[in-house]
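Removed: one protein chain of the complex. Kept in place: all other protein chains.
Moving on to chain A:
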Amino acid sequence: MKYGDRLVKMQGIIVHISDGGVAMDLKGRLGHLTVPMRMLITDYELKVGQEVEFNMSFPEVMSGEVNEKYVSNIEKNKRGGK
């Protein structure tokens, strides 16, 4: 990664909780993130509306190449997995 270790502190609000994952809106309308339950660390019972905090860097596009495997998977999902 060219811009490696530049950490940016992000904050967000939990907007949806399921058994499998937790969805959060990033404050300042900076996006939306859904992570598996196991990637979220908590001392409290999870509730919608709780605030979260984490360090992130900016996502960097690795190259101009398109990975066909992922394209075909996405297309397939759009067609309803058929």
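Heads up, the rule we're going with is that contacts are C-beta pairs under 8 Å (C-beta built on N, C-alpha and C of every residue); 3 or more make two chains touch, one makes a residue touch a chain; residues count from 1.
Keep this in mind: contacts and distances are computed from a predicted model.
Asker: If you had to name the missing chain as UniProt does, which of "succinate dehydrogenase", "GTP-binding protein", "Flagellar basal body rod protein FlgB" or "D-proline reductase (Dithiol) proprotein PrdA" would it be?
Answerer: UniProt protein name of the non-displayed chain: "D-proline reductase (Dithiol) proprotein PrdA".
Asker: Tell me which of A:Gln11, A:Ser57 or A:Asn73 is the one touching the absent chain.
Answerer: Residue touching the absent chain, from the options given: A:Asn73.
Asker: Which residues does chain A use to touch the chain missing from this display?
Answerer: Per the touch rule, chain A residues meeting the hidden chain are 18-21, 35-46, 67-69, 72-73, 75-82.
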